[in-house]
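Complex shown without one protein chain; remaining protein chains in place.
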Amino acid sequence: MEMFVYIALFAPLVGSLTAGLFGAQKKSLMVGVFASGMLFTSFIASLLLLVQVLQGHTFHVEMMTWIKTGDFNVPFGFVVNEVSVTMMMVVTTVSTVVHVYAIGYMDHDKSFNRFFAYLSAFVFSMMILVMSDNLLGLFIGWEGVGVCSWLLIGFWYHKESATWAANEAFIMNRIADLAMLVGIFTLYWNLGTISYEGIFATVGTADHGMLVTAAAFLFVGAMGKSAQFPLHTWLADAMEGPTPVSALIHAATMVTAGVYLVVRMNPLYDLVPEVGIVIASLGAFVAMFAATMALVNRDMKRIIAYSTLSQLGYMFVAAGLGAYWVALFHLMAHAFFKALLFLGAGNVMHAMSDELDPFKMGGLGKPMMWTFIMMTLASIALAGFFPLAGFFSKDLILEVAFVGGHPILYTVLLLTAGLTAFYSFRLVFLIFTGEERYKLFGFHPHEAYKYMLIAMSPLLVLAIITGFTFKGGYYEMVTALLPAGEYHIHNPIVYWIMTIGTQLFVGAAVLYAWIKYKNAKVDKKVEAGFFYQLLFNQYYIPKIYDEVFSKPYAELSKMCWKLDNTVVDATVDGIAHVFYGTAEKTHTMQDGNLSSMLRWMVIGLVALIVTAVIFIGITVNADAIMKLLGH
Amino acid sequence: MEITLTHYLVLSTILFSIGLIGVMRRKNLLMLFFATEILLNSVNVALVAISHYYGDFTGQMFAFFIIAIAASEVAIGLGLLVLWFKQYNTIDLDNMKSMKG
Partner (left out) sequence: MIEHILSILIFFPLVAGVLGFMVNKDSIRAYGIAVSGIEFALSLLLWYVFDTANGGFQFTELMPLIPAFGINYQLGIDGISLFIVIMSTLITFLGILSLTEKRDIKNLIITLLALEMTMVGVFVSLDAILFYVFWELSLVPMLYIIGAWGGPKRIYASVKFFLYTFTCSLVMLVGMIFMAYLYQQATGQWSFSITEWYRVVLPMNLQMWLFAAFFLGFAIKVPMFPFHTWLPYAHGQAPTIGSVILAAVLLKMGTYGFVRLSLPLFPDATVWFIPVVVTLALIMIVYTAMVANAQKDIKQVIAYSSVSHMGVIILGTFALNIEGISGSVFLMLGHGIVSGALFLLVGVIYDRRHTKIMTEFGGLASIMPAYATIFGIMMMASVGLPLTINFVGEFLSLMGIFKVAPMYALVGGLAIIVGAIYMLSAFKKVFFGNVTNPENEKLKDVNRTELYGLIPLTIIAIWLGIYPKPILDPIDAAVRENVLNIMYQKIQTDMGTEAARELITDPYAKKPEIVIPAPTKKHATQSHKSEGGHH
């Protein structure tokens, strides 16, 4: 069976390298098909591993030594256990779907082959991230997905905004990666190992302060990748990439890596509840914060991106409160319906010649019925209506907050659930119902290729059934590794009031969205208002970052350069000039006139004699002088 | 009044100073030679006086050496001087600048 571990891991790499070989050549459908086939292979291997794991076998393979010096020894080791296999399933499922979908989506792009090389490379990195048995291996994947994300956001590199966003994403992630490295260092020097097994074995007896430091730094690393405040701005900008990329990387897999890290390191985070509560609070804040930004945005993909951000906040709440399995479950459910939502958005973009403003659409439900249905169902799942996936995963997080005794978190999350329903249906209504405004702008929408829709269908099915079919089995499986915890409200009346109440609240939000946006009317007065402007400009945070970090950094760089030229280098040149200048000034002494040379000789003689006299005087009278100086 | 070592040394110093000033001030090469001779002889006076004072003949021997060397030096120097004068028709120091740095 170990063979399957390697197949699951390396099949995407094979696909990527093969596609890369054809990277500079003309578009070839075979490349896309081959890469997708490799992904499917990886998916099958993961599935077989899942079956094994369900039967209670886990796998741990060590491929070879990577870095070994002194006591530090890190191998390329991979582990397939209950948690990692869940992630493997999510990653391979979504990426297979996205690969097939991308064959259609990137059909007209001349860099078709290159796209598949990057996309498969991303999956490979993600698999390393998920399967590694140590933190440094995770870090390989962590940086690897970062690079692939950079490549894919900047895929259309002729666009200034795309390359800018790519660099922003990479650099912001690097900031977090530094924190992550520091976390790894802390663990290594204190526990002497960075393999999960080793850490978990020794973490119980370790110094608490050290654990807090390590956990906090690792979480900062997770914040970067999962785009938590204040490192969140890159995610929305990352929507410059092709839509399949947004679906795979910036919704389903890479951005959830941070959550995965916290879940994976659960024995560590269990010991530091004070960090946990910070994580949960930040998560709740981000959930709300991102949802508000999604309310008013006029860019379809950005709205979905903010929604992703918001859902990541939910996951962190669960993870921070110790309900790791809930976090992982929401991660899984979210991956399915959010990827579906993005792919649906991709269809719309395709139909509308890459138009992103939903106010220019409307009434697309007719020409694009299947997309309409899929996006609506995905939105229902996202909003958390019974019995779709979101209901089971998201409401569970609400319950976790409630049962855990965090009423504030609960309230924030509940309100956010309403906001979520509002903005997702605002989007659906604006795009698919009402007047056919697109005609004004001269678009001719058409439904996507059939195989793209078929490719999306597994996600649709999963978005619908994940909740009520998998939850039990999933719980059984992962609690072998993660702390089990049933977050049930024991009082049935409270339970039903809460559940139905939530459903009604969410429903009301959808209704409000319908009333407000069925005609896509824009209230000029509201738009001019302070709050609208605040939200529309993303709380002015990108602007603030630009003013506070980017521009001063550029200025400072220029100053440093100036300093380098005018002070550091000038000092060196100055020293040289002193010598040079002295020579220039004094070479007149050597004027060849015997008379003046003799004069200089006499002066030199006198100077020497005087020095000698003074020196001798000091040495002879040293004791007297010392006495005079008070010694 | 007895003539002591001090007197000799004072004489030597005065001679040395005259010689030194001569070396510095004179522009005529011939005069420079004279000044050099005065310098050397001031040293000779000091050497002989101190030698006598200590009763050690080394100093006097040195004086003889210096006299001998000074004589040969003047011989060579005057030879060169005559050569120079024949060629340039002057022995003014300010004209001798071929060693300018």
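General observations
For clarity, chains are labelled A and B in written order, and residue numbers in each chain start from 1.
The rule is simple: a contact is a pair of C-beta atoms (placed from the backbone, for glycine too) under 8 Å apart; a residue touches a chain by one contact, two chains touch by 3 or more.
Not measured: the values here are computed from a predicted model.
Every shown chain touched by the omitted chain in the complete complex is listed here: A.
From the set A:His60, A:Arg174 or A:His208, the residue in touch with the chain omitted from the display is A:Arg174, counting the whole complex. Of the listed residues A:Ile408, A:Ala554 or A:Met589, the one in contact with the hidden chain in the full complex is A:Ala554. Set against the missing chain, the residues A:Asp109, A:Glu143, A:Asp270 or A:Asp591 yield one that touches it, A:Glu143.
What subunit A contributes to its contact with the hidden chain is residues 23-24, 64-72, 136, 139-140, 143-144, 147, 150, 154, 157-158, 160, 163-164, 167, 170-171, 174-175, 177-178, 181-182, 184-186, 188-189, 553-554, 556-558, 560-561, 564, 568-569, 571-572, 576.
In this text, only the chains that are shown with their structure count from here on.
With centres defined as mean CA coordinates, subunit B is found 93 Å away from subunit A. Those residues of subunit B whose C-beta lies close enough to touch subunit A in the complex are 20, 23-24, 26-27, 32, 93-94, 96-101. The part of subunit A that touches subunit B in the complex is made up of residues 587, 589-595, 598-599, 602.
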